[in-house]
Each structure stands twice: as C-alpha cells, then as structure tokens.
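Of the protein chains in this complex, one is absent; all others appear in place.
Up next, subunit A:
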Amino acid sequence: MMSSEPMQATAAPVEAAPAAKPDHPMRETLKIFLKNRSAAGGLILLGLILFATIFGPAIYGVDPYEMVWMPLSPPGDGTPLGTDYIGRDILAGILVGGRVTLIVGAVSAVMTIVIGLVVGSFAGFFGGRVDAALMKFTEFFQVLPSLLLAMVMVTIFSPSLGTIIFAIGIVGWAQIARLTRAEFMRIASLEYVKAARAAGARDGYLMFRVILPGSLPPIVVASALVTGASILFEAGLSFLGLGDPNQLSWGLIIGQNQNYLMDAWWTVTCPGIAIFLTVLAISLIGDGINDALNPRARKRG
C-alpha cells in the first residue's frame, strides 16, 4: 500500500506532462524525489523486500513450518541463516513471514489513514461543536497507550489476522486526524475555497473535491510514517504472542525464539533486521517525499 501511494502521487503527472512543460510542480517534485539518493535507495530497498516476500518462498523452496535441520544450528552450518529452536529454517521463515507482516502492516495503515482522514476532515471543515467533540474523541485515543489497548482488544477477541488489523487500525489514527484537521482549517480559509462556496458548491463537494486535494501532501508524508509504525506495531503484537499462532511473521519468529537469545543470536537478529530494513526503506521514502514536496525544509536541514 505504502509503495503505491507515493508512486501514484508522483508517477501519474509524468505521463500527462510532455517535455514542453518542465515547470509542472508535480514533475519537479518527482525530479527532486529521484535525485535524493536516500529516497531512491529506500525505493529500491522496498522493491527488493517486496520481491523477496512475493517470489522468495517459491525460489528458495524450503518449508518454513517443517523441521529441516538440527535445532539452533548457526548460519552457514547447513542452512544459510541457521535454524530456530525446533529446527525450522530461519531464512524460509523470514521469506514467508514477511507476507503476514507486510499485509497486516499495509492494511492496518490504510485503515488508520482512512479513519484519521474522515475524523480530521469533518472536524476541520465543520468546526465549532463538531470539531470540539471530535477532537476530544481524538485526544482520548492519542493519550491512551495504543499498544496496550490493541493488546487488550486482540486478547479479548482472540488473535486472528482480522482482529490484529482492526486493533492496529483503531488505535493509531489520532495523529492523521490532527494533521488533516489543521490542513482543512488552513485551506478552508483560502480564496479559492471561498469562491467555490460562493458559487454554491455543496459541503461534500467542498470537502472532498476542493479542499482534500490541497491538503494531501503532508498527509502522504504522515502516511509513510504511519505505515512504518503499523509494521512495527504488528511486529510488537506478534512478538508478545498476540499474532495468529498458525501464521509465521517476523515478530512471531523473534517472540518464539526469545528464550534462546543468548545461545542462538541469529534466531532473533535476522528477522529483526528484516523488520528494520523494511521500516527504514519506508521512512527513507517518506523523508524523500517530504523533501520533494517541501524543498525549503530540505535546505534548512
């Protein structure tokens, strides 16, 4: 999900704008983005990770759920990244486990962003009592320890992919809502919105066709952060044993091998590196979009 959003935002205008219009702002944004080495690196890294999780299991061909070798044997001693406490291949586990981690991370990020957008846009557009009520609601979710709330929900409603996605989505949207609200308030006071209102545009049209497009850039950047956070969140939940016990994920592998940490560093180190690199790639892309949309901030540091 994360990878498609910035691509849509930046790639579409390239096809639309011929070389005669070099000053199209979107085109310039894309240029700055691609010139930014760390952003391009993040994009490549994310591409590699997606490729590895989609095609990796078929190419590598080892069953991640089967005991294939001596338990806790180190990397290079029969298997590339070693085996876990019941002799399952760590590399196979990482390749397959990435699917759950990435899907849960992406879907729950979309849910987070949608809830945040809806709450924030209503609060920012209607102001007054609607705003006050919605912001109290948002504050409630912002101050609660989100991981703990998600833990409680998953425990009570039994761990499954659906519950986990729902729990992550429901606890993390406050920041997006605040951001959307601020942007809506700023843009709603601009001339072109007043003009559209004077021309008789309805509220729904004003919100989603007039104001929303203008408020998207900072939200896209925040969405990258949210996606990274959702992946970390999923990892945390499955580390605590609140993932779907029948489906391997990176956090689950770490959690299951937690007790063998001192004797078999590879069992927790390798899946952790996978999580780290994925979130790092997304953060780099997010930073790149931010710099590209906001060149002034980039120069200042």
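Rule of thumb we're sticking to: a residue touches a chain if its C-beta (ideal position, glycine included) is under 8 Å from a C-beta of that chain, and two chains touch if they have at least 3 such contacts; residues count from 1.
To be clear about the criterion, contacts and distances are computed from a predicted model.
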Complex member absent from the view - protein name from UniProt, among "MaoC family dehydratase", "NADH-quinone oxidoreductase subunit J", "Transporter" or "Probable septum site-determining protein MinC"
"Transporter"
Residue of A:Met70, A:Ala133, A:Val152 or A:Leu190 in touch with the missing chain, whole complex considered:
A:Val152
Those residues of subunit A which, in the complete complex, touch the missing chain
139-140, 142-149, 151-153, 155-158, 228, 232, 235-236, 239-242, 251, 254, 258, 261-262, 265, 268-269, 272, 275-276, 279-280, 283-284, 300-301
